[in-house]
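Shown here: the complex without one of its protein chains, the others still in place.
As written, the chain order gives the labels A and B, with residue 1 at the start of each chain.
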Amino acid sequence: MNKFWIALFATVPIMAIAFFLIGMSKGNGLWLPVNITSIGEEIDHLFWVILALTGVTFFGVEAVFIWFLIKYGGDKNPGKGIYSHGNPKLETIWTIIPAGILVFLALYQYDTWKDAKFKVNAPSQDQPVHARVTGGQFEWRLTYPGADGQLDTADDLEQVNVLHVVKNEPTRLQLRSRDVLHSFFIPAARLKQDLVPGMPNQQMWFTVIHTDDDPSQADVHEIACAELCGWGHYKMRGFLKVHETREQFEAWFQDALAKQNATTEDLGLPE
Amino acid sequence: MTTASPALDHGHASPHADDHGHPRTFIGKYIFSRDHKVIGIQFLITVFFTLALGGLLALGVRWQLAYPWKPFPILGELLWPESGGVMPAEFYPMLTTMHASVMIFLVVIPALTGAFGNFVIPLQIGARDMAFPTMNMLSYWFMWPALAFFGMSFFVEGGAAASGWTSYAPLSTVSQAAPGSMAGQTYWLYGLLCVGISSLLGSINYITTIVKLRTKGMKFFRMPMTTWSLFITAILQAFALPVLTAALIFQVLDREMGTAFFLPTDLSINNESAGIGGGHPLLWQHMFWFYSHPAVYIMILPAMGVVSDILCTFARKPLFGYKPMVLAICGIAGLGFIVWGHHMFQSGMNPALGMTFMTSTMLIALPSAVKTFNWLGTLWGSKIQWTTPMLNALSFVSMFVIGGLSGLFMAATTVDIFIHDTYFIVAHIHYVLFGGSLFGFFGGLYYWFPKMFGRQMSEFWGKVHFLGSFIFFNLVFFPMHILGMGGFPRRYADPYWFDTWKETLGMNRMMTVCAIFLGLWQIILVLNFVLSLFMGRKTDGNPWRSNSLEWMTPKVTPGHGNWGEKTPEVFRGPFEYGAPGCEDDGYLPQTAPPVSASESHG
Partner (left out) sequence: MKLFDGAGLTATIALTATAVVSMTPEDVELQYTLDPDTMAEYDFGEEGFALLSEGLEQLFGPHGSPQLPEGTDLESLGLSVESLQRGRISFVEKCLHCHGTTGGGDGPTAIFLNPLPRNFRHGTIKFTSTVRSSPPTRNDIELTLRRGVAYTAMPSFATLTDQELDDLVDYVQFLMMRGETERVTAFVLDDEGLLEDEELDREEMMEEVLSFMQDEFDLVASKWLEAEDNIVLPSVERPEPTAESIARGKELFLSARTECSACHGNEGQGKGPNVYDAEKDEFYTKDNWGNVVAPADLTKGFYRGGERPLDLFRRIHQGIKGTPMPQFSGNLTDEQIWDLVNFLYSIRFNNAQ
């Protein structure tokens, strides 16, 4: 029976590997989604660093654990173990080494964190924001400032749920909430920021650097809400459309603006 | 300070303590009892009910994730006839909210600090009872209004609270923001206030008892790890709870009296003005997490203590690094107060603060690592006995490793940007709280059952229960890690609307099936518990041949006052298995007089 329990505990690392393999092979939804931004690359890199470190630790600990179970758990006769109260040297070693690793981990990601979140590092601060994202129950309202670079003026473009950006251009967004907390989450950009009522000038920025090969079509990725915002939390699905070039974006923008300012049906349904 | 002061020994110093002045009526003895052992058992049995309730709520969540918008089995037709038994969207967040609230506040905390804390502390330190028995009784009875508030909230207009167990403002404070924020949220707040009072009464009691009522020779560093961990837990609770209580009262005021602690100016929700404003939503998060992060340690530290005790007993070996283990607990408790901000990395809090909190959070991983290494050290050179408590304790160690390591991903602010509020955090918390605390609870239950009732639980069924729980637990919660890596968000009633997560349905179904089995499997535990009360093998006072003081009571199940005429004297630490002068299986109880003059460590 002892062997049975040892085998049971030994299945834990095997199960871990199995699920990771399933995830990797299935991809979609069970593994990191595609990444399209530069900051996403850094975040993924950090993810892999931590996964490697924790992976090694995990298998190391499990190996020792199971080795001890095998070595000291085979005997059915009651007896006594080694009379030892521990080893101060060992304690010092296994305090200092993990401490070093942990401090290294903390320091190692300061720069990425600063790039991702410190407002002073936001790109193109002298220019108007690309768009304003207003979270509400249960939709994303997107307002592009238009030609005058000012929000809340007559030449704004108002859109729902679909955010258009340009590849290789730093995109700076202004985020705000009109009711409760929301969180603007773009899995493919690895970014997430809570929208807090009363904090109308939250910002998020990223540069899309990867798109599909097909340049004729805009790349589409999903946007989700990641902070519980009420009964329709799961309904806050949006799209991020990436245009290959500035010209494509402008063409779309002018078309959408024309549709928004339509006085006839000739242009078809507005987006 | 090594002996109990007579003044605090509440009248039990007389030789007739065991038969003198304690209640003889049924109500006095079993209902409004002031005996720590009865209160502990009351907590224990209550926890069985709340565990069942919390588990059913969890199964509701899992049902929706596996079979979205399919009729809810059994209850569906009854609850929602107009939609053919399909759960409406607003019910889903109620399920997640109440599952978490029940599990955290009415299961894990009362099970570990309530049941074990009450039952074990006085026995382990050689006290006759808690320092304040009446407060102790009240701490149990304040659980009931909490349970009543939580239960009633499902039947009020709008239903139970639905803003997550974290109750972030303004979703929770503005009644028109969500159905659950109508009356249900107020009930939730009152319920939590009752839980807070209960915890506070308990923790003051524990601190006083441990500081003042240790028996002769029971130095601080001769206390078993369970008592140590409960001691530190009680201190944590005593310092963190006032902040939560204040926050809860602020929220009650915001909701009922029109104050605006958490309400920004000019807010309009559901096309209605939310009120005058001038407050800030993040204030709630800071206050909430100032308590609720330490609360995470309140939920895991006692389990760590229980597991340390069990490991030593069945490894027949002293605890590896007793003092480092104690220091690690203190370190976790100390650092636990300066890491709350890691729940708020993406909240809009100043990102510079995020860096500070990341560093402190990374550091708190250290004592946890030290503890794990010391448990491994305890296994080294041991003589393992494969009993049910030991199996549960071993599984605690192996699950806690996963839960601890996955925490690093969240602690890293940058990676947290992506996995914040995804299933990764759900996996993490369940590995710590289910794989950790609950397996610790199971272990402690099998371990102390003989001392509680004088009989043993069936080992065979204990092992069957463990086997199923372990397998199904892992199958339910391990896949959540990879779901989280895919960005799968929490609290989504229908994630399959998104192309990104459409294909996780199969995996989620598998998890739900396993979750249902996991729930059914606990019936074995309950049956084993109930049947063993009457049919279990009778034991002598110390079936596990454990060294620590709680097994040394004169009666098999200690009577009122625990220790007969005189509280015992303690001569050594609790884990002196295999010390010189021990018996063949390492047995050398704390109360055995020293064999040689040189035996003075400990």
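Assume a residue touches a chain if its C-beta (ideal position, glycine included) is under 8 Å from a C-beta of that chain, and two chains touch if they have at least 3 such contacts.
Please read these numbers as outputs of a predicted model, since none were measured by experiment.
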item	value
Candidates A:Thr153, A:Asn201 or A:Thr245 - the one touching the absent chain	A:Thr153
Which residue of B:Phe32, B:Phe48, B:Trp80 or B:Phe337 touches the chain not shown here	B:Trp80
Which residue of B:Ile41, B:Leu57, B:Ala89 or B:Cys194 touches the chain not shown here	B:Ala89
Missing-chain contacts mapped onto subunit B	67-71, 73, 80, 82-86, 88-90, 158, 176, 178-179, 266, 270-272, 458, 460-461, 464, 494, 497, 513, 516-517, 520, 524
Touching residues on subunit A - with respect to the absent chain	136-139, 141, 152-154, 158, 160-162, 178, 200, 231-232, 235-239, 259-265, 269-271
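Going forward, only the chains that are shown with their structure count from here on.
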item	value
Rounded Å distance between subunit A and subunit B, as computed from the means of their C-alpha atoms	31
In the complex with subunit B, residue positions of subunit A that touch it	1-2, 5, 8-9, 12, 15-16, 19-20, 22-23, 26, 28-33, 42-43, 46-47, 50-51, 53-54, 57-58, 61-62, 64-65, 68-69, 72-73, 75, 78-87, 90-91, 94-95, 98-99, 102-103, 105-106, 109-110, 112-114, 116-118, 137, 178-181, 183, 185, 187, 190-199, 202, 222, 224-235, 237
Touching residues (chain side subunit B, partner subunit A) in the complex	88-90, 92-93, 162-164, 168, 170-171, 174, 177-179, 264-265, 267-270, 277, 280-282, 315-322, 324, 346-348, 351-352, 354-355, 358-359, 362-363, 365-366, 369-370, 372-374, 376-377, 379-386, 391, 394-395, 397-398, 401-402, 405-406, 408-409, 412-415, 417-418, 420-422, 467, 470-471, 474-475, 478-479, 481-483, 485-495, 497-504, 507, 545, 577-580, 582, 584-586
